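Of the protein chains in this complex, all but one are displayed in their positions.
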Amino acid sequence: MHEGLAWPQNGADSAIALSDIVMDGLVNVAHVRAPAPHGRIRALKSPTLPSGYLMITAKDIPGAQFLPGLDSKIPLLASGTFCWKGEPVALIVGPDPNIVAELAATASVEWEELPALLDGSGSPSSSVVARRSFSLGDVDEACNQATTLLEDTWRSSTLEHWYSEPQGAIAWSTQGRVIVRTATQWPSHVRECVAAALGADLARIRVIPTLLGVHLDGKIWYPSMLACHAALASRAAGKPARVLFTREEDFLYSPKGARVIISSRAALDSQGRLSAIDARITLDIGAGVAFARAMLVEAGTAMIGAWNCPNLRIEAVAVTTNTPPAGAFAGLGAAHAFFAAGALATRLAEAIDEDPISWMSDQVLSRGMAHPSGEALRVELPVRSIGGRVAAASDFRRRHASYELLRKRGTAAGIQKGIGYAFAFQSDGIFASDDPGDNYSMEAVLDKDLKLSIASTCAPPDGGISSLWRGEAARILSLPLEDIIIIPPDTDLAPPSGPGIRSRSISVSGRLVTRVCQAIRKRRFRDPLPIPAKASARVERGLTWTETGMQGSPFMNAAWAAAVVEVEINSFTGETRPTGLWLCIDGGHILSTEKAAKSLRAASLDALWASAGEEVMFESGGVLHSGYYSYSHGTRKSLVPVAIEFIDPDRATPPRGIGELPFHCIPAAFLSAASQALGAPITSLPLHTEAKLRARSEP
Amino acid sequence: MIVNFILNGEDVSLRARSGDRLIDILRDSFGLHAAKADCRKGTCGKCLVVMDGRLVPACMVLAFKVRGREVITIEGFVQTDEYKDVAEGIREVGLETCGFCDAGVILAIASAIEGQTRPDRTEIIEALSSVQCRCTDPETTLRAALAAADAKDRRLYARDRK
Partner (left out) sequence: MTASEVHLPVSIPELLELLKRNPQLLLFAGGTGILREKGSRFIDLPPSIALLDNVAELRTVTRTERYVELGSGLRLSEILSFKQGTIAPILREAIAGIANPVIRNLATLGGNLACRERFMDSWSALACLDALLEIREPSGSHWMNVNRLIGETGKPALPPVMVISRIRVPVDSWPFILVRKLGQAGWPGDDTWTFAALAKIDKGYLVDLRLAMGGRCGLRFPELDSRLEGSSLPLGTKEVVALVADYREAAWELDPDAALPFSRMADLALGKLR
């Protein structure tokens, strides 16, 4: 992100948008797509291609047919069979972007139908690609003995990332090397994939990322795929080639946030204590994505939460279906379960007439107690303190009680109010075992002119974070800010690194900045300039949950947040208006509270809008085309006051990732608020107008 | 078809097809890249330009509708005093953007504060509703617009005193 207004002009800087790159002789690439959710390709008929246009199919790929380094097997171009409606089957390459699009639409795929699974809810065993289960105590017995038992099915629909720029890539050859430009969270992976697809040496590939902006984890692996398409097209055409989705195409065919269904049972004993959680989590990853196992483990860990609950049974499965790839959304899976876990906790508290915040704080593990994995907690979890602060800031208890009263009385104007609370954590150290890309490196050089340059391919995704890196380096080396240069995350200029996910550009890379700068400081007055320094780190393992068991603690280096959301729902029109949002964050040392608050506010509104109505609809296995036009990702008209408080932000701890916290706790708080307003339990996100209208009794 | 119009103060002429969108013409034929072609459905506001004095989404304007009109893009707008007011407002509150929606945000703020009277919060929110942005905190954008209105007042006051 660059500050202020100097939008990038053409050039090779990493702040340029992909669509702004102009090159002589550039050819464009369009996709011929699978016509149905599942089928066997009998023949692929090329349209009549004008001179200068060509078609590429899987058999034209000189190297690997599948993307390397991922835990799903994802073909670059479908051959033999296709697995989702819209899957790329061939590429049409040529100079005019409109003509390639038209040719791709007229290419025809002759195919034979295969049975398609469009809905993962039944999760037949053949579709399960990953599974994690865990049990503790005797859940069935605890449920039999329960004085309160709640059973529910929670759903969250497919989510659209709507990142700053639609997906795409440009590739060209020069001096025996292939240069790729794309907006990616993982430059090293793009390089690896392009090398594999072309059957080329890694050293022959250079990736220079373009403007990333906010991505909500929608640009982890798919840019690698499109980079391969661009590289294949460039190789075939002998010219620079560009794949650039229109936003409509992106909406219809790029990976989405996965759908999830959680069937849950939760029990309270006669003293109102949480005695059992029994949950089955089904994560529908469509035709397959990166990090499916990591997502499953994060979702399962979120469902287990921080509760002091003696009986647990968690079964989490990732299923593939014949729908578009669906995976990470603002985190790797935790948000996919926290929405249900948090709302369920409120339901339990309300079932026994307890104040949700106090009740939840009472049910949380304390220092010395063991997490279900067996690991004892070495510190007190901050749930009570963040809950208390956010309750006070929002006046939660008084509002909660009075909205309850008002709802029972019924208001003439039909405006129903509700308020909800939830807490959650964000942890970087949750592992499914052999998760790819957990190695991060950084290089720095203090030059002769006393300028420090820092290079890493785990790029700061925005100007906010790069200025935090610079601030930290300036502090350690006592250098003026303007003498610190963050090198673009170009694979020729920076060492390879894992993906920019889970706020790792703060948590892991932030620590690497400290380490390289401290290393330079030590040698600064001893060694001649320039002084180089290198550091690398694997992500510290907190909890590891493999097929055979679970070890460690998810709370290591975790950041915590508590949220209160207040909504107003017009029971006549179904119009939903969030009227207040309060967040309290315990994220260890916050490098800049001002910048953190700004980005948390933006993320909070995204989390709120995603809960309150943004929806991607499906039709016969594909994203519903007309849904693109009705989809809206919130406007400033729905500007909501957001109050954010940080607990002890200046304390001397390493920085932690906090960016996903709004997505972890706001949806649950929203569900609880909406349920109170409507006087009926709401268990699905996003909240539909239909649900709102039906939840109220008929006039 | 030949399309003649005034672009950022200059007479221009080009050959276009009736189904070409103004946003693509500006970007592809004139290399004006600040406005982006994003949603192409009139909702994101990343393609905003001023046409005959009115702020419009350039993705919803087809080639034949531009004939004989005057178009100002953000590249032209930066030459004006009004731009300086907006830039000052943005700098003052420290609005940081990824750059993708800058053209839309700047022109939407400019349109919010262009009237004779100072806009209130609701009017600004309404003007900014033409731009959808994932990255920024809308409250900061709103404050930038209010600060821009202050900057404009200061500039006009200084001018009137001269």
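Of note:
Letters A and B mark the chains in the order given here, with residues in each chain numbered from 1 onward.
Everything below uses one rule, namely that a residue touches a chain if its C-beta (ideal position, glycine included) is under 8 Å from a C-beta of that chain, and two chains touch if they have at least 3 such contacts.
As the structure is a prediction and not an experimental result, all values here were calculated from the model.
The residue from A:H161, A:H189, A:R206 or A:R247 that touches the chain not shown here is A:R247.
One of B:T97, B:S111 or B:T140 touches the chain omitted from the figure, and that residue is B:S111.
The residue touching the chain not shown here, chosen from A:E102, A:D527, A:E547 or A:D648, is A:E102.
In the full complex, chain A touches the hidden chain at residues 97-99, 101-102, 246-248, 412-414, 571-575, 613, 626, 628-632, 635, 689-690, 693, 699.
In the full complex, chain B contacts the hidden chain through residues 1, 17-21, 24, 37, 39-43, 45, 48, 54-57, 60-62, 64-65, 108, 111, 126-127, 129-130.
The rule is short, and it goes like this: only the chains that are shown with their structure count from here on.
Chain A and chain B have Cα centroids separated by 31 Å. On the chain A side of its complex with chain B, the touching residues are 1-5, 7-10, 15, 17, 19-20, 22, 162-166, 211-214, 216, 246-248, 462-464, 594-595, 598-599, 601-602, 605-606, 628-629, 632-637, 639, 641-642.
Within the complex, the chain B residues that touch chain A are 27, 31, 33-34, 36-41, 43-44, 87, 90-91, 94-103, 106, 125-126, 128-129, 131-132, 134-142.
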